[in-house]
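See structure below.
Every protein chain except one is present and positioned as in the full complex.
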Amino acid sequence: MSTLVGTTPAVAVRRVNRHRIGRLVADVFTYLGLAVTLVFFLGPFAWILTTSLKGNNDFFAFPPVWIPSDPSLAHYVGLFTRASGLRYFLNSLTISSMSMVAALLVSLPTAYAIARWRFGGSVFGTFLLVLRMLPAIALIIPVYLMYKTLGLTNSYLGLVILYTVVYIPFAVWLLVGFLRDFPVEIEEAAMIDGCSRLGSLVRVVVPIIAPGMAVVALFSFIATWNEFLFAVVLTGIETKTMMVLVTTYTSGGTDMFYGEASASVVLGVLPAFAVAFMLQRYLVKGLALGGTKG
Amino acid sequence: MRQLRFLAVLLVLIAVVAAGVMPGQAPAQGAKPYEGTTIRAVVNAEYVKYSLSLVEKDLYDKLGIKLDVEVIPLDAFVPKTLLEFNSGSSPWDLIMFGPSNMPDYGRHFEPLEAWTQKLKLDFQLDDIADVYKKLMLRHNGKLVSMPYDGDVHMLFWNKVAYERPDNKKKFKDKYKYDLQPPKTWKQWDDASEFFHGWGWDGTDNKLFGAGASYKPSGSGYSYHWWRSRFFSYGGQYFDADMKPLINTAPALRALEEMVRTMPYYPPGVLLFESEEPKTMLVKGEIPLLYSWTSTGKRVGDARESVIVGKAGFGLVPGAEIDGKIIHRPAITPGRAMAVSKYSKKIEPTMKVLEFISLPDQSLKIVMDPKTIMDPWRVTHFRSEKFRKAFPGAPEYLDAIEKSFPLVVPDPVIPGADEYQRKLSFEITEALAKRKPAKEALDSAAREWDKITDRRGRDKQKAAWGEKMAEMKAIGIEYHPDWAAKAK
Partner (left out) sequence: MRVPAIALKRRQWEPFAFASPALVLIALVIVFPLIYSFYLSLRDFDLSVGSDSTFIGARNYGEALLRDERFIASVWNTVVLIAPSLVCELLAGLGIALLLNRVTHGRPIITALLAIPAMVSPVMAGMAWRMMFGVKYGAINNLGRQFGLLDVYFDWFSSPFMSVVSVVLVEVWQNTPFMMLVLLAGLQSIPQELYESARVDGASPRQSFWHITLPLLKFTMVVGVMIRMIDLTKLFGLIFVLTFGGPGGATETVAFNTYLVGFKDFRMSYAAALSYVIVGGVLILTLLFQFVQRWREARAA
């Protein structure tokens, strides 16, 4: 409004109106742009979802059908039974949950050491960066050979160990951030009362940074759920994950088995949808540090 | 933040519960001979798993055995399975494999003879078509596997395209000979050029000239397609000294023709695997296709095909040399089933193998269009049921049998899969115009030499020597002069 200083009322009114129209146009443009953006980024999910519920008539129809005329869960049933989808879904769930818990268990004390005692200086930071640069293929070759001799291929344990360790640097980094925000005085008060370090960590710190821990847990769940290369190489029929299941449809199956293929995609992106809203605030940090790609 | 904590705890609980529930179910007790046994099979596609599901119930009813089928996608199949076997173990009992890879797989299979005697098994070997008997059963002379899917290439054409008087006239005017299903490659190329880009079915649609599969995935589709031309122009894989012959004149002519005619094929052909061109054929979008015999079943399946009763079946085109036409349909040769010698359940697996190979059970499998498994028993070809399955079925089955004496096999030596893949990759590179044809073939020949060296040149030479002799016995050998004179 400072631009109105020193003008006549008529000019001022015209200038305000131009501002208002200008802003209105900008607003319309903004919301339109965002609407298009949302359609672009979320459209594919909508299409896959409707496809997974379509019957043959709707799938092969033209013009394309967006709302199926007789939606059914037949494809999901087929996926779960004939294609053993249920087993693989549970595998993914189990492996990711176990990795998530293990990563937390191992990372929390480490993060504590770094936050409280500046353990290792900035080594962890550089280590995280270096690990980010490492392509998964560089790690899987030796790990595969090692696992073969140890008999850890096609086992939950093998995959969980690998996922946990690969995820430690990221978990530690995030947890250090949370711990640094935590006031030391509360801990010291507990220790004066006779608590050991470990005790104070468990009994005092953990309950208060529990939300932070949950964030790390959910990120690690998603990262391990999404992971592909290690899963493809190291799993067999008992331990195959949802990501590997989808590859059975990449060979000429997209027209013949369209229903099950799209159903498997719907299930595969479920965690992302579930978790996106809860992790909003941490998304930038999480994605930047590689928190969602295994 | 509460929800986060709750969700995290929930996931942990699920993990614990799932981990506890996952390991096995207690086997049931009963009166069937192998009640409670589960046999693990490994296959390379959903279709195959589906095909096994057709016989699962009868299998269980008769023997009490359940099948646990793992699908390893096509591209990872050979590497993953061989990796397991080479380390001396396998999590599977029943193995599906491609018989061209027998040199690499054979030593991991349990020979069948001893068990045939012990369990009084009857595999009815006399009922197997000769050409498959030769290629799918033995390793180093020992019987180790049974056929499951017999695969040769044959010609399919759309009768509507070929019988419309309008089309016939236009073709004769342009090419000066009668429109007929192609017998030579020149006729095939002319036809694909002629039919491309307009409605040869009498409609306004823009249709395509011909179909093929050019993706180098699996064992290399484009290589299979190129192979028929290559051999009909007098090609051969190696000479007696293990020098690759895949960049000689026959090879070049074959590839250059394929590159030149690329515009007449559907745009996505470079990524087509087995099923895409078949779909186009049965939907009436291409008039010509040579591909696996399973195509015929889909042609006759009224649920998806619009050309039921309107399709022709014949021999893959060849090359006219000195007045005779040399046909060389590829035999790929399908799939076979064997028993892993590392299995802890060899006896029940043998019974399963016998069961799924029974004439009536295997007929079920090879008749169903969704399985894409093909007839391999003589009784399959003569079966009244099959011959009545759809209009044209008798012609279809007869055409397959006519191809048998002329087929050209893969290079069945150690490393077969790798040789094929590398060659197919280069072929597709040329088709994609990323490299000139000559450069691609030279590159492939270099890769083949590298493979031969890695596997041991002398070993490979010996193995190839045998195969070359076998191929010579059925009339296949290298003719450097054919490429120039073929019409």
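Order of writing sets the chain letters: A and B. Residues in each chain are counted from 1.
The rule we apply is simple: a contact is a pair of C-beta atoms (placed from the backbone, for glycine too) under 8 Å apart; a residue touches a chain by one contact, two chains touch by 3 or more.
Note that the structure is a prediction, hence the values are computed from the model and not measured.
The chain not shown here touches chain B at positions 75-76, 78-80, 82-83, 86, 205-206, 208, 214-217, 266-268, 270-271, 415, 418, 421, 425, 428-429, 431-434, 443, 454-456.
One chain is missing from the display, and on chain A it is touched by residues 2-3, 26-27, 30-31, 33-34, 37-38, 40-42, 44-45, 47-48, 51, 59-60, 62-64, 105-107, 109-110, 112-114, 116-117, 119-120, 131-143, 145-146, 161-162, 164-166, 168, 172, 197-198, 222, 225-229, 232-233, 243, 246-247, 249-250, 254-255, 258, 261-262, 264-265, 268-269, 272-273, 275-277, 280, 283-284, 287-288, 290, 292-293.
Keep this in mind: only the chains that are shown with their structure count from here on.
For the pair chain A and chain B, the distance between C-alpha centroids works out to 40 Å.
Of all residues in chain B, only 1, 3-5, 7-8, 11-12, 14-15, 18-19, 22, 40, 42, 45-46, 49-50, 53, 68, 70-71, 73-76, 87, 91, 217-218, 273-276, 279, 370 touch chain A in the complex they form.
In the complex of the two chains, the chain A residues touching chain B come out as 82-83, 90, 93-94, 96-98, 100-101, 148, 154, 156, 210-211, 213-215, 217-218, 221, 232, 236-237, 247-253, 255-257, 274-275, 278.
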